[in-house]
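My questions will all concern the structure given below.
Just one protein chain is left out here, and the rest sit where they should.
The block that comes next holds chain A.
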């Protein structure tokens, strides 16, 4: 009787253990700058795709409702409490999130940043959607390609403190001498608000009568600039380009306000971030020179700052924008 009881208990325990082993899905949190932004919704789509492919992964898509560092810190703290296995964050502030993320890493949570980076001490690696020099070159190339004879161009950025916009503009300035006759006459900031970006564009049109192109490396800015150019009756005179989402820009490409624009594929980005987080949970180490697996996207090689680039930005114009507008 006693033996039978022991056997039964052992069996029950082992069944229970097997069940937990099978059900132990890895929780990867995708923390975005703010909920409700098309770009991040698309990244989530990619993350879910990765989760499906991996099988034992649950992706928690979360973020604050407005693009604040305070909001993200709250979200991160609640994720620590939920004991997730990894956090992949697109940061609203390079430094402000570091203490919260350090706390997460102390508890054994793998932390990576993607899209918009965190300072190195706050993450194990950073995944750039593309390399900054490539993006910087791309945005000025988009403007220059439509200006064979050169001309004045202006930049409409997000906020004056946005990490990635500032880096891209810096890289753009570096390669500017390669584009003969292109003058960058002004850099203004629309703060990623539709009304302020619209007003800043009106200001550019007024103060630079010879303006030929506006480069807006931000999805809110490029849409607002295109609308302002349309309303000012300057379609054909001023080409709005930069970084935007196909679904948001389709109308403006059709109207001619924007001839072309670029963006990496956010679906791929969310997919790759999830894959890398999974690779790290599985024991891979993020150190300079290491190659981390990104599933169908290949591998990413880390540089001496533990950063890696996913792919080149992709150009959208009248020929393909409709098709991609259906995707993201």
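Definition applied: contacts are C-beta pairs under 8 Å (C-beta built on N, C-alpha and C of every residue); 3 or more make two chains touch, one makes a residue touch a chain; residues count from 1.
Basically, contacts and distances are computed from a predicted model.
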Per UniProt, the name of the complex member that is left out, chosen from "CHAT domain-containing protein", "NADH-quinone oxidoreductase subunit", "asparagine synthase (glutamine-hydrolyzing)" or "ABC transporter permease": "ABC transporter permease"
Option from A:24, A:121 or A:195 whose C-beta touches the chain left out: A:195
Selected residue (touches chain absent from view) among A:37, A:153 or A:215: A:37
Contact partner of the left-out chain, one of A:250, A:263, A:276 or A:309: A:250
Residues belonging to chain A that touch the chain removed from view: 34-38, 41, 65-66, 159-160, 188-189, 193-196, 198-200, 202-204, 206-207, 223-224, 226-227, 231, 247-252, 254-255, 325
